[in-house]
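Omission of a single protein chain aside, the complex is shown with its protein chains in their original locations.
As written, the chain order gives the labels A and B, with residue 1 at the start of each chain.
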Amino acid sequence: MMVQLEWYLILAAALFCVGLYGVLVRRNAVAILMGIELMLNAVNINLLAFWRFTEPAAATGQAFAAFVYAVAAAEVAVGLALIVAIYRNRQTVDMDQINLLKW
Amino acid sequence: MTVHDLLPILTALIPLPTFIAFALIILFFNKWKRVSHSIAIGAMLLAFLMAQVVFWSVIAPDGHELAEHPLHVQIPWLPSGAEALEMGVLIDPLGAFVLFFVSITCLCIFVYSVGYMSEGGKHYDPRYSRFFAYISLFATGMLGLTVADNLLMLFIFWEIMGLCSYLLIGFWWEKNYPDPKQVNPRQAGLKAFMTTRVGDVIMLLGIAYLYSATGTLSFRELLSAETLGILKEMPSYIPGLSAAALAGLLLFGGTVGKSAQFPLHVWLPDAMEGPTPVSAMIHAATMVSAGVYMAVRMFPLLQVGFDIHHGAQLTTPMIVMALIGTFSAFMAATIAVAQDDIKRVLAYSTISQLAYMVAALGIGAYVAAAFHLIAHAFFKALLFLGSGSIIVGSHHEQDMMKMGGLFKRMPVTAITFIVGGLSLSGFPLFFAGFWSKDEILAVAYHAGFNEGIVLAVVVYVFLALGALLTAFYTGRQICLTFLGQPRSDHAAHAHEVSWTVYVPLIALALFAVFFGYIGIPEVFPLLGGEHSNLFHHFVGATLGTETLHQLPHPEQLDLLPFVLSFLISPLGLLAGYLVYGRKPLQAGQPDPLVKALGPLYPVLKNKYYVDELYDAVFIQPAIKLAKWVYKWVDRWFIDGILHNVARGAFGLGHLNRRFDLAVINGGVDRMTDGIKWLAQNGRQVLQTGQVQHYLLQVLFFLCGFGVLYVWGDAILAFIQRLLGI
Partner (left out) sequence: MTQLVLFVIFGAITLAAAIAVVTARNLFHAVLWLLLAFFGVAGLYVLLEAPFFAAAQLFIYMGAIGVLIIYALMLTRGVMRQQVPLVNDQWALVAVLAVALLAVLSWLFLQHTWPTVDQAVGPDSLRTLGEALVDPGRYGFPFEVASVLLVMALIGAVTIVRER
């Protein structure tokens, strides 16, 4: 029995939801960043699964996965820098206390 | 590779220098004020030279050659599947002329800003460098918009300008006024941003609709006869409207916002809170012109189906444009009559003049609209810079009632300002404004009385009346400012600022006079000839216009509008002089109009109470709605879910504890603790400033939409069965 496309999609969706849960509930900013990483990985699984099962001869799916890598790397670098900067300023990385968006 | 092959690449580079200048100033040179302005002006000069090289290389007596083979280069931006999104630059006759005037006015304004923002080198603004960074970015936006070859790129640069406009209107954000009703720069910036946003969203819808209907956003493909034919036949979501008409209407929404047409005109007068070079650049010469430019650019789409010789059916977008344009032109002109702030008069005059162009488009006169667009940019930039020179020269006095007698004290400013004013009022023969306005009026008359389009008659009558008012308020402004005796100490001690201020004025004054001579109608007596209307021959052949040969264009001279256009301006100016110039006002004396207009005056003075109306109809209800949503949706509904989940879980936890005290381990303990904490502290509203709470709402609605998508039909059937339908 072959592994079907749907299985990969559901696995990716599950990984995405777990990551989403982490992003929405964790109070430590670094932990939130880890959740985002999980979500980005889920996206990449999707892209590569679609590439493998629908158009393995073309490069489109792989190319987009590569761009996700680049964006993820940039996101981690800037995100962590922001966390460190916030920590310096406010001595906390607890999201419940980082509410500068409040008007 | 010949020089001509390099031109498209040169065109693509035009927006680049100012962008680099922006980055350099922001990142490295914001401490050194003189270095900042040198970088900005150097970059603008480079862009100017490149733009002029392109312009003079492509200009020809006849534009058809360029329209068929425009300068065009494009690269694939992001191939996704079979379609690739292409980005590129394109110069056709219209683009060439817009590039010409944008580069000139921007350069003038950059130079002028040096004098204005430093008050002639004496007192530098604390955020001087930042100012030059912003206007450099702004110039990037405008130049990029001009050379863009597709709607998406145009929209991106359009938004860049919107951002710069916001930043620059609120440039002096710390300024407050004692009168709480007076709009301060901070609020003015927000107001401009939010108001234009309404138009921008509508325009974005139009772009998305066009893309879904045709699969392309490139001007060349969109405006080809083939695509236009398909769009004309394709029905849209709204019965009775073709896809072309619906897309045209939506795109025109962008013009209404950006070019400050009724009903989205309210932001422009308040935008005068920004520094004067900004008013000149953004709110007179370039950004507000972008809206009209886009409408002219998309005109072949807007008029699809219009054929003057076979039934003379104006298309729906054209009717809307004619009505909105005519109304805005007349309304803004009447308001301008009763304003005392020197910049506000000009702001309303800008709305009015842009409305002339919109109305001209509405009756099919797109060449006249483009011509007036460029002429207006020159003389209105001149007027604004002149008013800025007056404001700095007379120690930041903006109230015309406190000016007077400035002719002797600021002669260069006065002469150039009067040149600009005469051009604005369309004084016959010598000024650019005459030729451009005359062309609009002539076409409107021709379309209305010779071709029998009823709407054009209305357009003609109101635009002619508006021209009379324009001349009157221009006369009033000149008399109040320059003639008579000074009516305050500030005006008495006024003086010229510095050469960086008045050299740009002189340069723009030359264009405000001589630009008109490239567009003299062929049928004009004496001056007109076979080759006199260069502008028409060149710009008339703009991209996509091979599909529209059936437009109103006077073949011979109509006597009545010819005579009238000679009379209107001098009459209006004369009236202005008789009221304000013959017996100059004394200090403290009220405006003679107050008495003459009676109850009408406060209405005009308060801009027809449109701001108050918007406040009552949109803003107050929005605040009420927000409070209601906060109370019921947030606190009752969403928090209610939260509380009930918590309460249920809390109850469960209690049960658990009572049932199973012996086996309670860390896990359950932790859970009940968490839940208890939640139940006790859950009484939080959702506007907490915490991203996670906002994201939760997103997730909530995402799930809701998912459920609707999957089980929507079943739910609908269930409800129907429940209701017994």
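Throughout what follows, a contact is a pair of C-beta atoms (placed from the backbone, for glycine too) under 8 Å apart; a residue touches a chain by one contact, two chains touch by 3 or more.
None of the values given here were measured: they were computed from a predicted structure.
The undisplayed chain touches these shown chains across the complete complex, A, B. Checked against the full complex, the one of B:Ser57, B:Ser236, B:Gln398 or B:Gln692 touching the unshown chain is B:Gln692.
Of the candidate positions B:Trp32, B:Trp77 or B:Phe430, contact with the unshown chain belongs to B:Trp77. Remark: the omitted chain is touched by one listed residue; of B:Ala596, B:Leu613 or B:Val710 this is B:Val710. Residues of chain B in contact with the chain left out of this view: 75-79, 641-642, 645-646, 649, 674-675, 677-678, 681-682, 684, 692-693, 696, 699-700, 702-703, 706-707, 709-710. If you put the missing chain back, the residues of chain A touching it would be 1-3, 5-11, 13-15, 17-22, 24-28, 30-31, 33-35, 37-38, 41, 44-45, 48-49, 51-60, 62-63, 65-67, 69-78, 80-85, 87-88, 91-96.
Just so we're on the same page, only the chains that are shown with their structure count from here on.
Centre-to-centre separation between chain A and chain B, using Cα means, comes to 39 Å. Here chain A touches chain B in the complex through residues 20, 23-25, 32, 60, 95-96, 98-103, going by the rule given at the top. Touching chain A in their complex are the following residues of chain B: 79-81, 687-692, 695-696, 699.
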